[in-house]
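Shown next, in structure tokens, is the structure this report addresses.
Removed: one protein chain of the complex. Kept in place: all other protein chains.
Every chain is named by a letter (A, B, C and D) in the order it is written, and numbering of its residues begins at 1.
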Amino acid sequence: MLRLENVHASYDKSEALRGIDLSVTPGEVVCLIGRNGVGKTSTMRAIVQDQITVTQGRVSFEDSDLVGLRPYQIVRRGVGYVPEDRRVFQSLSVLENLRVPSAKAAGRRQWSLDDVFALFPQLYEYRRRTAGVMSGGEQQMLSIARSLLTNPRLLLLDEPHEGLAPKVAEEVVGAIIELKAEGVAMLVSEQALHTIRRCADRVYVVDRGQTVWDGTVEEFYAHPEITEKYLMVQ
Amino acid sequence: AEDGPIKVGFVGGLTGACAALVEDELNAVRMGVDELNAAGGILGRQVELVVRDSQTKPDEGAKQSRELIVGEDIDLLTGVCSSSVMLAMTAVSKELKVPFYSAIGSTQKANVEAYQPYFWQVQANATMEAVAAAEYVAKKPEWRRIVPMGFDYEWGHSSVDAFTTHLKKLRPEIEITDPIFPKVGEANMAPYITAALAKQPDAIFAAVFGGGLASLIKQGQGYGMFERSNLVTLLTVDALQSMGDAMPKERVFGVARAPFFAIEDSEDARAFIAHYRSKYGEYPTDWSINGYDGLMFYAAAAEAAGSVEPDALMKAVHEITFDGLRGNALKVRAFDGQMNAPSYVGEVSFEDGYDFAIMKNVEVYAGEALMWPEETIQAARDAAK
Amino acid sequence: MILVQLVNGLMEGMMLFLIASGLTLIFGVSRIINFAHGSLYMLGAFLTWQLVPLLAPGTVAGFFGAVLLSAVLVAVIGTIFEMLILRRIYGADTLMQLIITIALVFILRDAVRTIWGPNSLSVPMPDAMMGALVIGDNFFPIFPFVIFGAGLVVVLAMILVIHFTRAGILLRAATDDRGMASLLGVNEKLVFTLVFAAGCFLAGLAGGMAAPYGDVNYLLDTTVIVSAFIVCVIGGLGNLYGALAGAMVVGVTKAMGVMFFPRLAMVLIFLIMAAVLVARSLGRQAGPAR
Amino acid sequence: MMARLARAEMPRLRQMLFVAGAVAALEAVNRLTGVSGSLLVAEIIIMMVFASSLNLLMSFGHMVSFGHAAYFGLGSYGFALAITRFDVPAEAALVFGPLLAGIGGLVFGALCVRLTEIYFAMLTLACAQITYTVLFQWYDFTGGDTGLTGFMTPRFGLSEANFASAAMVLALVCLYVLWRVVHSPLGLAIRSVGQDRYRAEALGLSPRRVQLVAFVISAFFAGVAGTLFAVFHGNAFPDYAGLGFTLDALIMVVLGGLNSFLGGVWGALVYTLLKNFVPLMTAHWELILGLILLAIVLVMPHGLAGGVKRLAGMLGWGALR
Partner (left out) sequence: MTQLRSDLILTARGLRKTYGQFVALNDVNFDLRGGEKHALIGPNGAGKSTFISCVAGQLPGVEGAVLFRGRDIGSLRPHQLAHRGIGRTFQISRTFLQMTVLENMTAAYVIAADSWTSLRRRVLARQQDKAANMLRIIGLSQRAHERVLDLPLGERKRLEFGMALAGDPDLLLLDEPTAGMSIKERHHLMDFVAERIDATGKTLLFVEHDIDVVLKIASRVTVMVRGGILVEGTPAEIAANKEVQAVYLGEAH
């Protein structure tokens, strides 16, 4: 459903992506891994046309070209995006944050407030809190919940575990599994795979703005030299 | 050019604060030029009007005047409205020695400190108007306490000063409180009205105009100003017209420059009013009448001088006696270029046949009595040096 | 008299708030300094003058109908302008947007002068709003209370919209993080257009409401824009409650100034503005977050 | 720019040729189009100095002033008041205009540089309005709203054409000084603070001090323009410190093109021409002027200098920055 072919993209003049190839099929969870600053976030931004400009290559979703569309149009086609810095609306309450998403997006499943509260019961508890004062983990949940309300068929999750306590991270993994069961495809960026190996199907390794390796999770673990070469040495 | 047309340079504030006044003046001047030309022109030469927009800015006024004088070779400069533009233009007239008169702008500064021999003004200057108001107020013995009010700038201050000084002279026992000076063009007069009424005056003399005046009258009604006091202010025909129904039915007294309803007993004036109405579909305002009178006075002076050459013309300007719409025997005093133009003070009243208030019992004050004597002016000029 | 002046000040304050609310609204969301705000106010006043005689003159309903209709017309004009011109240069330097709105000032001034002439006009006050409440020696005219009421309605409506409707939520979300709103499927350009329209509506509304209280002339634009700036700056640009507070401060100061420093009337407000700005600068400011 | 200078003498020669050509063209217009032409040329030149002074602030210091006319007005009044109130001979009074403007810049600037961005701009507006009000109301000293007139022969009695030439010489000096400022260590400091005050601060520069220096220099040259204007007309009015002149200068600089030394010059040229000729063609000059402004901004969102540069690039010229 999503396909990137030889995508180059840049911020103003500085090039961040130098050849990204990847695809996501319906219902699949694909993991994008690589260390800091290699271009995982930029890849996601290139998909939703946020901040970054695609200078070369093709980005298509369900056979229609996304380059040149405005972000809200892409989201309405069924691509949800949870940015790495979460970007909750600081001065709005949780409930208000959840009312921002446009319901016009046409996904298979129509998410309601009750659905997301069922997924993240803590949010219901804190629904009247100002989003800005919540902890990072809570903000992360809010950000995911908010995206779900755009009824995505494909969800882009940028480092969903970043800064989360292990327990919370576990909950997010749980949520991803649940979403996968709902049939939502996902592209998840990670620095290291261990957090979501339970739910990921395939892996792309990104380095210096390029996809340098891809394969199934099993293959990834079968090739420790990939980790040696492209990920953090531990 | 001795045989070409006589060129009248009209540099007026067609845009900016003066636009409404200048439009009326220009209408009448256009009409006057047509009439003159139909009757063979001045000294047998056609009159050509060259119009420029000063945007009511002194630098623009000066620049346009200079351009018309050197570029268009105009014989006469006029059209000015605001005091500052007038002072800027009179300086140009002085430098380039081109006759210049004012029919709207009326600061006495142009007669006193800034006087120059090529200048005259054909309406009562601001000081004369204030003196006329004082004369009128002095005749109301039941008014014992007066609050003067004026816009906080030269015109407001000098009007209040002249009014106060003259009234004190006429009625030493009358109580005149400290003046109140709202900022120019203030749209919210409520605080000033409150302050004025707190002094429990029998009358308020207000040297304000335009938006500020409209606000004073409209907002004053809410404070019972016209039950508790009287208002004496500058009320030209355009102000009466724009107030419409909102004008209080009584206790407003207006000082005017050339209200058409006060000059209707003259044949010429009636004809002019009729002609103007048929041409522009509205009554001529004070600005139209003075503008027309000004042009006709120039024509008379030029005929008398037999030339429009500046020095000869100025000699005639200072010598001739002119019968105009506002009455007979109008003369320009050589000492300060001031015409002995009358001032009109009356009581606002709604009369049949008009869809706006006019004034009744209008008293006409002849110019001579209102003008500062030459000694006073000389003293002021010396003091300014 | 102090009491009356205080009331005068509060009344003027609310008028100023009406004037400034639209400016601050637009700035808050789109960072555009709308120099044409005063011109739109003026347009609202002239349209009201035109409409009042057509809609049951002299009646309260006729008056409010005319004011609302004028405000809507002004909003329509603003929207067209935003969609045709302003929207094209959202990417350029904000100063270019400023120049664009200055150009609009020129255009509207000429349009108004051409259509209605340079003379000042008078909008009749509905009969029911004339007169005053007389308490002892003190007169409290009714009309300012009407304006005050209208201002209150606007404040309440804005609070209601901003805090309790989805439109308000979107508006605040776009103010917080415009890009993220777009990433949630919100057409943020449309939000901008609507906010601009709302700002213009408020400008027109203020112009219409104030029309019967003074005269309507084609020089209102400059005086109004300067007051609106002052109010917004004192209250903090883009801050609705700040604008309300700023308006009250300016209104009351002006009224009190008449009693205590009559000669300072013209500068007083600017002195306050300068003082507020300088006070804002005291204390050490933080460097960049990173 | 500086680098270009250092790199080779060629562009420098070209720059000098360009300046010589521009001066020759203006002088030709001045001499050949009669008095009206000379008046126009003089006005354009004065506005070039005024706009360039603001340009120093805006393009290089990245400080937006909404009250630059204050210093223009102070320039006019410094000069006029020295003559009328202190009996300074007119020729000697010339220095007092820029001086007063500079002092005004120092006082107001010290307040303004404490703020940044929109609040900086708003404080400059407040300062300018205070200046305007003082000039407008201090009747005994400044002549109030009726201003100061008749204190000198306009243009010191020079003919219009000669005055325009003299103004041109003075303007060249001013522009040269401004150019030198921009291309000096000080200019580098001003630009540094303008582009990234935190970086400049971390390198050891006090941003406020640099901004204040820029502000004073800018005010000084606005004062030169104001003084010239007072000499040109032989008068001084509070309007010269008013919103109108502020907006004019702002429009000139933005229209001319930010981030370019000649932005103010181009803007002054084009906008003054428009303001002069459009009203001659139609009574609806405000409408037409507004539409032309819209058109220019839409067609050239980076200003005239940007457009000119692009054009020069197409013609294979460089170095007209």
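We adopt the following convention: a contact is a pair of C-beta atoms (placed from the backbone, for glycine too) under 8 Å apart; a residue touches a chain by one contact, two chains touch by 3 or more.
Note that the coordinates shown come from a computational prediction; the quantities given were computed from them, not determined experimentally.
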Query raised in the report: With respect to the chain omitted from the figure, which of D:Ala25, D:Ala202 or D:Leu311 is a touching residue?
Result: D:Ala202
Query raised in the report: For the full complex, which residue in A:Asn97, A:Ser143 or A:Thr195 touches the chain that was left out?
Result: A:Thr195
Query raised in the report: At which residues does chain A meet the chain that is not included here?
Result: 12-15, 35-37, 133, 136, 161-163, 166, 169, 191-192, 194-195, 207-208, 232-234
**Report entry** Missing-partner contacts on chain D, residue numbers
**Finding:** 2-4, 6-7, 180-181, 183-186, 188-189, 191-192, 195-196, 198-207, 210, 213, 259
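Operating definition for what follows: only the chains that are shown with their structure count from here on.
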Query raised in the report: Where are there more C-beta contacts: A-C or C-D?
Result: C-D
Report task. Using mean C-alpha positions as chain centres, tell me how far chain B is from chain C in Å, no decimals. Result -> 36
Report task. Return the distance between the CA-based centres of chain A and chain D, expressed in whole Å. Result -> 52
Query - Shared-contact residues (touching 2 or more other chains) in chain D - result: 136-137, 285-286
Query raised in the report: Listing for chain C: what residues touch at least two other chains?
Result: 109, 113, 263, 266
Query raised in the report: Hey, which residues of chain C end up touching chain A in the complex?
Result: 166, 169-170, 172-173, 176-177, 179-189
Report task. Going by the contact rule at the top, pick out the chain B residues touching chain C in the complex. Result -> 15-17, 19-20, 23, 152, 180-183, 185-188, 190-192, 194-195, 197-198, 210-211, 214-215, 218-219, 221-224, 238, 241-246
Query raised in the report: Can you name the residues of chain C that touch chain B in the complex?
Result: 1, 4-5, 8-9, 11-12, 15, 109, 113, 117-122, 124-125, 130-132, 134, 139, 141-144, 210, 212-215, 217-220, 223, 254-255, 257-259, 262-263, 265-266
